[in-house]
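Complex shown without one protein chain; remaining protein chains in place.
So, subunit A:
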Amino acid sequence: MLPLLRRDLTLATRAGGGFGLAVAFFLILCALVPFGVGPDSAALRPIAPGILWLGALLACLLSLDRIFALDHEDGSLDLLATAPIPLEGVVAVKALAHWLTTGLPLVAAAPLFGLLLQLPAAATPWLLASLVIGTPALSMLGAFGAAITVGLRRGGLLLSLLVLPLYVPTLIFGTEAIRRGLEGGSPATPLLFLGGISAAVVALVPFAAAAALRVNLR
């Protein structure tokens, strides 16, 4: 499994791998929001946590179809399916690689973009905590959506229609943690829910995604 992870990371960071595109998209989204709602910092401050979470979520969504599509095109996915490691493991490793190359850079960039949106400094730890805990679930659910749509020619739009409703609980608990942290309440409850969702998704969704992949490789 480790060589597979190393291969995916290398492919993603090489030229044409699209590494950094998600962060650039995230930056553009955060830069466009003030044009949409006005530059007033009093208007930006309350919506900043939500915008940052939405931006991270959409940036993550953009790169999802890469998880399996390229491997499906050149046939290496068939080889992986017949490899001695279980397909569930392949899915988990690929989702991990997606998280390392997309989710983690988004988490690292979020505090910086928080400055652009006038996010109060006190909220930054909660922003980081909620994104670190929540983004693995986004990558894993995205891998499930990508596994379902891998055989389709125009799967991109369908992928977002399938995956975005699945992101609802993660988004709710993620922004709620920041909001509670800002208001001086206890963000522990939403963070625990978020952690529970992430842990359950990482543990169980690989089975669903592998089942979908098996159907698509039939």
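Here is the rule we use: a contact is a pair of C-beta atoms (placed from the backbone, for glycine too) under 8 Å apart; a residue touches a chain by one contact, two chains touch by 3 or more; residues count from 1.
Everything that follows uses one rule, which is that contacts and distances are computed from a predicted model.
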Not-shown chain resolves in UniProt (candidates "Amino acid/amide ABC transporter membrane protein 2, HAAT family", "Heme exporter protein C", "Acetyltransferase component of pyruvate dehydrogenase complex" or "Raffinose/stachyose/melibiose transport system permease protein") to "Heme exporter protein C"
I'm checking contacts with the chain that's been left out. Which of A:Phe68, A:Trp99, A:Phe113 or A:Phe173 qualifies? A:Phe173
Tell me which residue among A:Ala24, A:Ala108 or A:Leu161 touches the hidden chain in the full complex. A:Leu161
The one residue from A:Leu80, A:Ile133 or A:Ala212 touching the chain left out of view is A:Ala212
If you put the missing chain back, which residues of subunit A would it touch? 144, 148-149, 151-152, 155, 158, 161-162, 164-166, 168-169, 172-173, 176, 190, 193, 197, 205, 208, 211-212, 215-216, 218
